[in-house]
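Written below as structure tokens is the structure these notes are about.
A protein chain is absent from this complex, but the other protein chains hold their places.
Chain naming follows the written order as A, B and C, and within any one chain the residues start at number 1.
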């Protein structure tokens, strides 16, 4: 799998910080999701369409994050997103958040495709899966 | 209309604060909504049921808030909620947030009943409206 | 006072929405603050510097907002910000949030300058005040 990386910049505002003067730890998960959403948008898929299609939903099923350095008010961070694994019913994203050359946080996020009606694991929408394979430069299944 | 007040305590956590060391200003709106939700729950109405009933939704249509003093990490605040006006398609709540004897913020929130399908103003669910009238000690319409 | 308007685009992500399928009402206050922050940044003032200068803090003291239409997942909103009044210890911003030609919400936000040490009202930092006057095309005091 090629090491293609999608980049999204995120500005830190007052709402992102806490009384410790740094970004509140759960907020990095929001930036990581914004980046996954924009990566999919760049491939032609909007969350609203996927939601309205009423078929499979992609939800976070497992997440690991290591915090390296605190980010602060006004920082301009970059979320670097790559696909580490793409299976029939799940995708694993590796996401690194940087401020210039410094690593702020590193995460690994497993997203699963579940049926909107039953909540059970189900195949990722084939059009999305193919678009991810094409993006990764993989041969078609 | 009698001056009946519903009280809800809210504890301030790290997530509620910002880098100024105080509660981030938009978070008070969340505490005010928690209080309106608990007031309705105390009358027998849950948000999930109201949502699933698929009929009218109650949404915030207008809101004013004055910030008097900052709240801080660990503070135990109280949200005092009273109904200032109850019409056919809207309710106005007056809500004061205190810390002991100090007033932290004062708000006035207009909620409107809208149709879940069309988004247009519609009558408040009669059972909820009657429960609010009973709560207020008003004679039945 | 000239009618100069600062524009900031805001994308709506999952984090911004609630179970009603629309943007949670308190989140618009965050977009309005992002816009005030970016307006000041465009004039050369960063929040972190202002915070670290340890002098006056600018805090929201009063806020009114009217919700016209709900915004949804994936919407690209624009926050239009203008200064409605500039006094020695306070500024009033008028902010309108639109989606294309539609008005989503309209707000009026009074910000006060307070002493970082005492919390009492104090003059707005003269450099910021002058920059705002210059921006507005007002003659120097």
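By definition in this document, contacts are C-beta pairs under 8 Å (C-beta built on N, C-alpha and C of every residue); 3 or more make two chains touch, one makes a residue touch a chain.
Remember, it's a predicted structure, so these values are computed and weren't measured experimentally.
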Among listed residues B:51, B:69, B:82 or B:108, the absent chain is touched only by B:51
Across the whole complex, the chain not displayed is touched by chain C residues 14-15, 17-22, 24, 26, 72-73
Hidden partner sits against chain B at residues 11, 13-15, 30, 33-34, 37, 41, 46-48, 51, 72-74
It is residues of chain A that touch the chain not shown, namely 19-20, 25-27, 29-30, 33, 51, 57, 59-67, 69-70, 119
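Assume only the chains that are shown with their structure count from here on.
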Argmin over chains of |mean CA - global mean CA| returns C
Per mean C-alpha coordinates, the chain lying farthest from chain B is A
Chain-centre distance (mean CA atoms) for chain A and chain B, in whole Å, is 34
Distance in whole angstrom between the CA centres of chain B and chain C is 25
Shared-interface residues of chain C (touching two or more other chains) are 30, 33, 51
